[in-house]
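We show some of the complex, not the whole, and keep each chain where it was.
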């Protein structure tokens, strides 16, 4: 069988799954009551912590699907993103504006990273 | 070249593609005329059959993108999902509410699974 490692498994989801040298995870901000800026800064901290947990780091992002349900948040998101991504290590990225499962969230990230 | 295996190839898509120890597939319910519950239960059966076809099983889900075009279906989806996923084997999961290509469908799943 595959060497599949799960982190933070609940009935509904795992915080991260690692297999074949890649880590897969999805983040929403822990505090959806925060301002857009608070939520974006918080989710970036969560991504860094998750990467560290699975033995990776911010230079190893492969692909990020950015879900921003409020299109007006995009300029702020890009400003904070550009300052956050280490120069020379940007992932491929798709940004769309779908409605998210929980109404308060301003951002959700679907991430693939190398280990 | 890569060892890429395709299942159920048509002009437009393959039912599944396996490469590098992972299987990739997308499901919509075979019967979009069913109730939300019927469609969710059907798509879960289809996922299990697809996993079996590609030499995997329900303990090997890595990542699932859940598309639920009708937000009001989420509580039912979660109830059925929680009962369906084998304890200790939940994938990472992102759920959004985009409009799907075919109007009748209540659910679409984009799946990555280990073989």
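The first chain written gets the first letter, and so on, giving A and B; residue counts start at 1 in each chain.
What we mean here is this: contacts are C-beta pairs under 8 Å (C-beta built on N, C-alpha and C of every residue); 3 or more make two chains touch, one makes a residue touch a chain.
These numbers were taken from a predicted model, which means no experiment stands behind them.
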| item | value |
| --- | --- |
| With 2 chains placed, the number the full structure-file assembly comprises | 3 |
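As a working rule, only the chains that are shown with their structure count from here on.
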| item | value |
| --- | --- |
| Approximate Å spacing (C-alpha centroids) for the pair subunit A, subunit B | 21 |
| In the complex with subunit B, residue positions of subunit A that touch it | 1-2, 4, 6, 9-17, 19-20, 24-26, 65, 67, 96, 98-101, 108, 110 |
| Contact footprint of subunit A on subunit B as seen in their complex | 20-22, 60, 62-63, 65, 68, 71, 74, 78, 81-82, 85, 87-98, 112, 114-115 |
